[in-house]
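Only one protein chain is missing from this complex, and each of the others stays in its spot.
For chain A:
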Amino acid sequence: MRRFSRKLYFKVAAAIAVGAAIIAALSSFAFYFGEVTRIEERARADIHQLVKTVEKTATIAVYVQDQELAKEIITGLMMNDLVAAVELMSIAGFSLDSGSGSLLNLDHVEKIKLFHPFNETEQIGELKLLADEVFINHNAKGSAVNQAQMLALLTVTTALLVSLIVHQTLTSPLNEITDKFEEVEPGKDIEIKVPRFHHGDEIGSLAKGINRLISSLNRSIESERDMREKTEVLEKKFRLIFEQASAGICLIDGNNLLVTANPAFQNILLKTHSISDAIGLKLTDWFHEQEQLEEFLLKIRHDHNLDTVALDLKLKTQANSRDCWVHCLFSKVMDSDKESGLIIEVLMYDVTERTEREVSTRFEADHDALTHLKNRRAGERLLRSLFNRASENSEMAVILNIDLDKFKAVNDIHGHEAGDSVLVEVGKRLMSLFRNDDICIRWGGDEFVVGCYFDTSRLEDRGEAAIASLGEKLVKTMSQHFSLSDDVTIEMGASVGISVYPQHGRDLERLLTVADLAMYQSKQAGRNQYSIYQPELPAQNLS
């Protein structure tokens, strides 16, 4: 309910009352002054007539100097309420007044000159008459106030009548509608009754219009509610999928900043970066090869044929923590216009364990478990590809066949464990001596093979010297003593045979065979030295 003073019919009545009061005040005011002026003028006219009435008699009284007659005249005039004072003056002699003294210098005095009755040019006296202003004013004001009051009463009555009519025909029915309207609640059917006698007019159509509006509103609210319930169920399901998914899910915007992410995603991040709230941060910051990833994302956004791409990526990790690998699926999110939006959905699985397992499996498959050098099977494959590479580039490759000297004795004297230690030591020495892309292989037992790429095509130019230098270095490295423990030192040494691709052969078997020959040559020559295969060596030595 509204406060009384805010109700419409009160406002209308108040407006009319205020208007009426102003009009009444103004018109009464104007009327009052008009009336006062009118009545005063009327009084003056009366006084003038009064003077004219007694003029003749006064003339005669002055003419014959008859004071009795003059007094009669003055007394007669004074009987009139309008007259305050009278003075009758004869130039020849007397001057009579009504007792209030001379009126010579007063304002508003009605004066009339009295002339000789038989000689119109000779002035013989003067009649002065002072109007009773107080009486006139009082009269005038009384009358004017009366009139003004009547006018005001009339105006107020009219105003009351108008506001009553307005209330009956307009605000009261409106009030009914408003009160009913305030009870209206969305979704509840309420019919507003059309006020009596208003079926055809604007109030009637207002009520009908409101009814129509309410029912259409209710219908749309109902359908809205249904839709919302369905949406809620769907949303619940989707939320469950999103929240409970084992895969990390996130959306990134055009600047690769995280828009949203599910708990699984946050968990993956928490493992590697200790970030508990990743929203708003940059996705690519967390990966190795950040720049490539950014370029790749840019490509996805602008390439219409590229919608979903899978990548295995390595997350950057904090110091002293494990590597973390993730399998990522990047998909463009299409907006309603079917144009590729800037948003990209990222699905992320933690594949660290799998990757690590794969890596270690691959390592175990290719490497010798003891020395961590390549095993023979991997070594053969690698050497072949080394030769292919040399062949493609018209360069050389060098095969070094290394056989430890007196290794059997180490096993016999110090035991197999010591022998293993020596083999491990050999692996370390080889790996420290050769470059990363040189291939160091444990061929079997105490036999090792190393394959090196030489970027000079002609053995005669510089290659022979370089190979000789390499052979010398190798022999020197291998011949250093090995401290098995504080008090046990083992003397080591190796015989090395060297063959060169393509000068000594074009296939692996041939090159290994000739390197073996060269190695035997070294053994025969007294061990702990290297030999480069000489093609002119006698053929009988080949076997």
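Definition applied: a contact is a pair of C-beta atoms (placed from the backbone, for glycine too) under 8 Å apart; a residue touches a chain by one contact, two chains touch by 3 or more; residues count from 1.
Operating definition for what follows: contacts and distances are computed from a predicted model.
*Asks:* If you look up the hidden chain in UniProt, what protein name do you find among "Peptide/nickel transport system permease protein", "Phosphate ABC transporter substrate-binding protein", "HTTM domain-containing protein" or "Transketolase"?
*Replies:* The correct option from "Peptide/nickel transport system permease protein", "Phosphate ABC transporter substrate-binding protein", "HTTM domain-containing protein" or "Transketolase" is "Phosphate ABC transporter substrate-binding protein", the UniProt name of the unshown chain.
*Asks:* Just name the one of A:Glu68, A:Glu291, A:Asp455 or A:Glu509 that touches the chain not displayed here.
*Replies:* Touches the omitted chain: A:Glu68.
*Asks:* Touching residues of chain A against the unshown chain: what are they?
*Replies:* The missing chain touches chain A at positions 57, 60, 63-69, 72, 117-119.
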